[in-house]
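A single protein chain has been removed from this complex, and every other one stays in its place.
After this line comes subunit A, so read on.
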Amino acid sequence: MMKSLLPQSQLRRSAAAASAARSSGGGAGSGGADGAGSDGGAGGRAPATSTFWFLLHALCCLVSLFLGFRFSRLLFFLLFSTTALYSSTSSSSSSAVLRATTTTTTTTTTTTTTTNTFTLSFQANPNPPPSNLSNHTALDAAGAAGHTQSHVVVGRHGIRIRPWPHPDPVEVMRAHRIMERVQEEQRRWYGVKEPRHVLVVTPTYSRAFQALHLTGLLHSLRNVPYPLTWIVVEAGGTTNATASLLARSDLTIVHIPFPDRMPHDWADRHATENRMRLHALRVIRERKMDGVIVFADDSNVHSLELFDEVQKVQWMGAVSVGILAHTGTADQPRLSEEDKQNMPLPVQGPACNSSGHLAGWHTFNSLPFAGKTATVVGEAAPVLPRGLEWAGFVLNSRILWKEAEGKPDWVKDLDAVGENGEEIENPLILLNDPSSVEPLGNCGKKILLWWLRVEARADSKFPQGWVIEPPLDIVVPAKRTPWPETTAELSAELVDSKQDQEGRRLSRTDRSSRSRSTTKRKEN
């Protein structure tokens, strides 16, 4: 409505001014604008109606006197509600009856809410609203229906502003619960019908960045809205540091030791991780765990949509994996313009034909990186995937079971795989016919996780179990401490006042920038 009216301003301005003038004259004492206005609206018929109301009131009083208040109320209710049904079909002659109905509602204000609602719903609609409407909404509807009998006044209305503008915290909480419930219902209607268990397989080992990576993954997994078991395989046996990290997640965890230590060479690490994943699959098979297996490496970054998508998988699915190969290492050679042009999207995943079936694979082109990749963990060079990553595959765990209902015949037995120590590159080896893989994530068009390998230098130190023990020395003193600093070690730092002043000039408040500059100085 307003859209149409808005730019007519020029046209209307004169009219508005006129109406303003008139209202300022006429509506001088319009504090109770509503009442005054409605009287005016009733116009010449006013005396007739007032007599009618008076007579009706007298009649009601008499009836209640004779029958007793409670019964007369019922009588009125039954009498007028039925006439109202008829009156809505016939025309103007019945307006008197309609008015009478209004009176019943006003005289029966002391009735219970249910009766009140009932009367009004009769008038509003031949098919009354369902009984499961609560009293409150019914009352609202009733309020609206009750208003229908009154004539809305044309003219100026007050702008109602409540004295205390702030929302009631209880109501805010209620609103949030409503939204939560609505969203839950949305998931029920449109989301996955019967959520399947998610089995997350993660190979890990104790190292500098383990806590960093595992914590990130842990928080992703905590947000998965499906039942989930996290199968963590730790190379070199389970450690307390890892266990305590996992324990804080509140997830169901299966922490499995793997006898071999993690090698420092990337190629060997890759092979070891594959064997660790296979180990996890054997555990799943032994325990007959039922669900969808997701290979979540600790350093990968997962979209939550991935966990919705994997619910769709029937036997084996594949998703697109984005590869974060261009880590900004300082001594990484700059790519030539030509290389940049030829560089395909760094994505690994399934490719579909027009009918949505698997047609082939997008693989990551590692040619531009030839000879520039890291061989040892912690080396300052890009780390690339070898072949198709496990992280891009999703399995129904029943594919591993010895016997499962409807298990397709194009699946190999797990025992026949990797027994002779041959390297398992990816789960496709489990299949006789890789063309049965189901592409997920809008036919692989959506990237549902990012593959990233970042490790600290092999010789870097890291605190065990997130605890700094023994406490570190103070490297940079707090500059504005109220007490004098007289410690011997600190004086050496303070001598370097030139640097300090410079730092202070750069940023008086930003302590982190100053401390960074100090660390750099130390390294030099």
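Note that a contact is a pair of C-beta atoms (placed from the backbone, for glycine too) under 8 Å apart; a residue touches a chain by one contact, two chains touch by 3 or more; residues count from 1.
Assume contacts and distances are computed from a predicted model.
> Given the choices "Signal peptidase complex catalytic subunit SEC11", "Probable glucuronosyltransferase Os01g0926700", "GATOR2 complex protein WDR24" or "Eukaryotic translation elongation factor 1 epsilon-1", state the protein name listed in UniProt for the chain not shown.
In UniProt, the chain that is not shown appears as "Probable glucuronosyltransferase Os01g0926700".
> Would you indicate which residue among A:Arg177, A:His219 or A:Arg261 is in contact with the undisplayed chain?
Reading the full complex, the residue touching the unseen chain is A:Arg177.
> Consider the whole complex, including the chain that is not shown, and state which of A:Gln186, A:Asn240 or A:Thr375 touches that chain.
Looking across A:Gln186, A:Asn240 or A:Thr375, the contact with the absent chain belongs to A:Gln186.
> Footprint of the hidden chain on subunit A, which residues?
1-9, 11-13, 15-16, 19-20, 23, 71, 74-75, 78, 91, 118, 121, 124-125, 127-134, 136-137, 140-141, 143-144, 147-148, 150-152, 154-162, 165, 167-168, 171-172, 174-175, 177-179, 181-183, 185-191
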